[in-house]
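Could you have a look at this structure, given as structure tokens, before my questions?
Heads up, this is only part of the complex; the chains shown haven't been moved.
Chain nomenclature is as follows: A and B, assigned in order of appearance, with residue numbering initiated at 1 for each chain independently.
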Amino acid sequence: MLNVERALIICAHPDDEVLGLGGTIKKMTNAGVEVTVLMFANGNEGYTSMEEIATIVETRRIEREVVQKMLNIHHYEAHSYEDYAIPANEITYKICIEAIRKYKPNIVFTHYWQEYNTHKAVASIATDAFWQAGWSCSLDLGEPWKPDALYYFEVIELLNHVSHMVDITDTFEAKMESMRAYASQCTVVSGALQQIEGKALMRGSQAGLKYGEAFLKSINRPEIIC
Amino acid sequence: MLNVERALIICAHPDDEVLGLGGTIKKMTNAGVEVTVLMFANGNEGYTSMEEIATIVETRRIEREVVQKMLNIHHYEAHSYEDYAIPANEITYKICIEAIRKYKPNIVFTHYWQEYNTHKAVASIATDAFWQAGWSCSLDLGEPWKPDALYYFEVIELLNHVSHMVDITDTFEAKMESMRAYASQCTVVSGALQQIEGKALMRGSQAGLKYGEAFLKSINRPEIIC
């Protein structure tokens, strides 16, 4: 699953990439995979006091840059949608197609579709773009590119089915550290660090590992066996 | 379930609150519960002759005020979306969060999510807002507030599962009277009064009551037992 050259993560908010698959990102970059993150929102709603309102977007941008170094993420393509305002429309759809054609990932990761509104919107457009990017159409968005597989990660809701469990025992600490780097969010997402630990232990125990991250491979577009 | 101080009803159109839970509203206000209704649409499509087109919005506003008195509804927060034009976006989402934080309801009621377009949109944003309103974020929308429970009511489609059945035998007549007060809609919604009676009898018979109203409690956010 992870034995690839390039991976693309399509997510909603700054910290979703850490909560969802921070350990797997680090595991991939340690192994030389080039990881790009396409992120739609700027984090404007994540302030816990009125004083932060003017600075929260900038704060999260800076936090994100620290995380980038920690996890060796090759590139963040960060858009400026407001946190509650990521629509599933032709513009965001084209952003996904264009990114897939530009970064040419072997595998794509995105939000699980049974989450709340903006995560659901991202899951929907990324899922369709994963498939449409390979069609011979819309060439102004780049040359057609077919990634091999699409995986869903879990942030708020648990996946109902888990097709792949990644052993993140070696990179668990990096995941925790990255979440701590998103310091402004540790109080918004109540008990973020405990959540990360509890989920990693539980997922690990389901597969005989110390710490795990769970994924669901999309079963909508067949892998072809020649 | 109803032994609370404040309840908030989030619905789409003027008359949905009566069709869905008119008997329960009256039962609550009789018991001293403060009931607020957040309503998105202005009723502009509910005219049955071309003569009414210019006056229908005003007609329904007046009908709504009569219903308010009949049912002792504390407050209507009525927005001016057109009937077919209630989007599920950041604006309506923030309206819901803001209302939950302002009215501080113990329980929230909204549309069942398996209904037609605008009812589905309201169900979606109200469900997510019910949960996000309690987060430490977006403080310009008010202080975080966590209602205890969210219930779905039925208007057009029957609930697939019923978790709570409210005995409205004593307030059934008030429900019928309120629907009659929405006189302009009794012919649009064909056989509205017969529908109310048939559904109340059927729901009642499922629970050994004369007249009942059915609700489905949301099972997405756990009640915490300490």
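As a convention for this text, a residue touches a chain if its C-beta (ideal position, glycine included) is under 8 Å from a C-beta of that chain, and two chains touch if they have at least 3 such contacts.
Keep in mind it's a predicted model, so treat the numbers as computed, not measured.
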Of the identical chains, 2 are shown; go ahead and state how many the full complex includes. 6
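Here is the rule we use: only the chains that are shown with their structure count from here on.
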So chain A and chain B are the same sequence; what rotation in degrees superposes their CA atoms, nearest 5? 120
The residues of chain A that touch chain B in their complex are 45-50, 53, 82, 84-85, 87, 116-117, 187-190
Quick one: in the complex, what on chain B touches chain A? 88-90, 93-94, 124-125, 128, 131-132, 135-140
